[in-house]
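Structure first, commentary second.
All protein chains of the complex are present and in place, except for one that has been dropped.
Letters are used for the chains, namely A, B and C, taken in the order the chains are written, and counting of residues starts over at 1 for each.
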Amino acid sequence: MSNLEHLYQEMILEHNKNPRHFQEVNPHTHYSHGHNPLCGDDYVVTLRVSSNHVIEEIGFKGDGCAISKASGSLMTQKLKGLTVEEALELKDNFISLITTDEEDVDVGKLIVLKGVKKFPVRVKCALLVWRALEDALTETSDSHEITTE
Amino acid sequence: MSNLEHLYQEMILEHNKNPRHFQEVNPHTHYSHGHNPLCGDDYVVTLRVSSNHVIEEIGFKGDGCAISKASGSLMTQKLKGLTVEEALELKDNFISLITTDEEDVDVGKLIVLKGVKKFPVRVKCALLVWRALEDALTETSDSHEITTE
Amino acid sequence: MTRFTPENPRSDFSIFTHHADLVYLDSTATTHKPDGVLDAMAAFLKEKNATVHRGIYGLSVEATDRCEHVRQQVKGFINAEKEEEIIFVKGATEAINLVAHSYGKAHVGKGDNIVISHMEHHANIVPWQQIIESEDQLRVCQITDEGELDLEHLKTLIDNQTKIVALTHVSNVLGTVNPIKECISYIREHSSAKILIDGAQAIAHMPVDVQDLDCDFYCFSGHKMYGPTGIGILYGKHDLLLKMPPYQTGGDMIEFVSFEKTTFAKPPARFEAGTPAIVEIIGLGAAIDYIQGITLERLQEIDMELFELANTELQSIPELNLIGTAAHKSPVFSFTIKGIHSHDVGTCMDQEHVAIRVGHHCAQPLMKRFGVPATARMSFACYNTSDDIERAIKALKKTIGFFI
Partner (left out) sequence: MTRFTPENPRSDFSIFTHHADLVYLDSTATTHKPDGVLDAMAAFLKEKNATVHRGIYGLSVEATDRCEHVRQQVKGFINAEKEEEIIFVKGATEAINLVAHSYGKAHVGKGDNIVISHMEHHANIVPWQQIIESEDQLRVCQITDEGELDLEHLKTLIDNQTKIVALTHVSNVLGTVNPIKECISYIREHSSAKILIDGAQAIAHMPVDVQDLDCDFYCFSGHKMYGPTGIGILYGKHDLLLKMPPYQTGGDMIEFVSFEKTTFAKPPARFEAGTPAIVEIIGLGAAIDYIQGITLERLQEIDMELFELANTELQSIPELNLIGTAAHKSPVFSFTIKGIHSHDVGTCMDQEHVAIRVGHHCAQPLMKRFGVPATARMSFACYNTSDDIERAIKALKKTIGFFI
């Protein structure tokens, strides 16, 4: 498998074409707008979290490259039904997967995004929706507007 | 004769030690203050010119290197008694002497300053009092303050 | 000084020996440097290095002469009237900042306006935003769907409150070569605005004659004209420069300093605070030698050949949407591909060793104008060949095949 095919695995191409949960959740309890000014990737992540901290609904909507879009699609698939705590743990695991040499992380089928690690300039693409998720759930920014580069 | 001895001829060294007309003319009819901010050379040139345009008295006073001081001393010696017109002509000749390859200029004993031509950074030293003279006689500046570099 | 082989300038550039496989299509961002430029810089550092101005010793006198000689070269290269009109700056960005702060701040007051265009690089937008009080003082000339200046709209923007007009000579995204001379003569007739031309993308591609253009300021960067980074030129009309206050201050630009009062040197020194980029100035001189060796006529021919071929090939790809189809264009091609994000295009092309740029190209308002978040861009310089185009097109088709 070439580097490229490693990066753009079938599943990624497929999720890029048909992203899941590609919508705003309404009404939602949590929100964040993530933008990468350099490449123009731009997504809104919305969630409805129940009183017992379970993610009942999650959606993402916006515009961006195949990596960012597939990442959002796979993220929303994985997170639905998890608790906020579990979601944040998964986020940390995912970040480890694509930014460190750690081999032993539990991310399920998100593993298909591992190839990104070999393309350092694309890592931020894969991370954007996850950073927005983090911001939505933990208020890393006041305005729930975040930018990454 | 080394380049250096050519630059600093006996006569120059002597005029540097004992500059002639090293004073302000009072009362004077013409005045200019010439300064080279880069090396700190700083002279006032004063003249008393008669109604028929003859330079009756001329003096220079200030501080500077051997070249600028000898140039001032030799200048004042040569100019006393000349008409303004003759003085300006001599100035042009002197400038030709030390800035062009013109061989055939009539400058009398100012010829001892010819060695300056080989030291481009020192040309402005030799010229400073002459630029002030020009300014005094023709108002090249409003304030009669000139600077050269 | 610089050897040149007009038939095949590519061999003047060692980078292509080290990367035999490289198809470099990002010359709009920065050009490669011919060996002659590197050699001139290395020789200067090894044989002549010294500071400039004020040195009384031989090395410094010579270094000063060498730098002043480059000033003369630049004067000749853009046909300025006087060498005092040539100011050494860091690059085009600094040049525009200098004019904005030194000229603009003093002359653009309440009610006055500055005119730019919708195709400007951020460097010719943001400095102007910084010196105005309200956003409506910045008037923006529309561009057509082809990516040309809308000259009728421009005319409606110019009035007697227009203090500055700042336009790019060639667009770094669209490739459009603007009819600068006509614009300037219109502006001159209808206002007393001062005119700055951003020549960053023109200077290595066409003859520039600032007296013929009759602009007040013209600027460009060394690194986009086969020269080094860290050096650029601001041309300004002498009578304007004479009246302008300094921008940066420090050594080499003063006349007298005391704690009570400081007076400044005449231009160009007034605008060149601090130790200049000496070795970069030498490199810029060598770059001009290189360009003049090849000749701008030949460079234009090369551009034309590359333009024709690339344009035809790109237009023949049905999925490709070319942004910028002006009648008069430099070989710069921005495009999007339906269904594939530019970022993905860039990554795929890189796998085929085709270096293209993707993103907003420091022209976000222009992206918005064309309703795209980003584009992919191919741009060409004298070392590119038809082989490069062939490989780029092949890589592009492979990319499309991969995604669609």
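The rule is short, and it goes like this: a residue touches a chain if its C-beta (ideal position, glycine included) is under 8 Å from a C-beta of that chain, and two chains touch if they have at least 3 such contacts.
Given the structure is predicted, the values throughout are model-derived calculations rather than measurements.
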item	value
Sole contact to the chain not displayed, among C:Lys90, C:His107 or C:Lys181	C:Lys90
Residue, one of C:Val74, C:Val108 or C:Ile125, that touches the chain absent here	C:Ile125
From B:Phe60, B:Phe94 or B:Phe119, residue that would touch the chain that is not displayed	B:Phe119
Where the unshown chain meets subunit C, residue by residue	14-15, 18-19, 22, 24, 26, 29-30, 32-33, 35, 38, 41-42, 45-47, 49-51, 54-60, 90-94, 96-97, 121-123, 125-127, 129-130, 135, 138, 140, 221, 223, 228-231, 246, 248-252, 254, 256-262, 273-280, 343, 346-347, 349-350, 353-359, 362, 364-365, 368
Touch residues of subunit B, complete complex, unshown partner	2-4, 7-8, 13, 37-42, 63-67, 119, 121-122, 125
Contacts of subunit A with the absent chain, listed as residue ranges	37-38, 120-121, 147, 149
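Simple rule for what comes next: only the chains that are shown with their structure count from here on.
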item	value
Chain at maximum distance from subunit C, centres defined as averaged CA atoms	B
Mean-CA-position distance for subunit C and subunit A (Å)	39
Inter-chain centre distance, subunit B versus subunit C - centres from mean C-alpha coordinates, in Å	47
Separation of mean Cα positions, subunit B and subunit A [Å, integer]	80
Junction residues of subunit C, two or more chains touched	none
For subunit B, residues that touch 2 or more chains besides their own	none
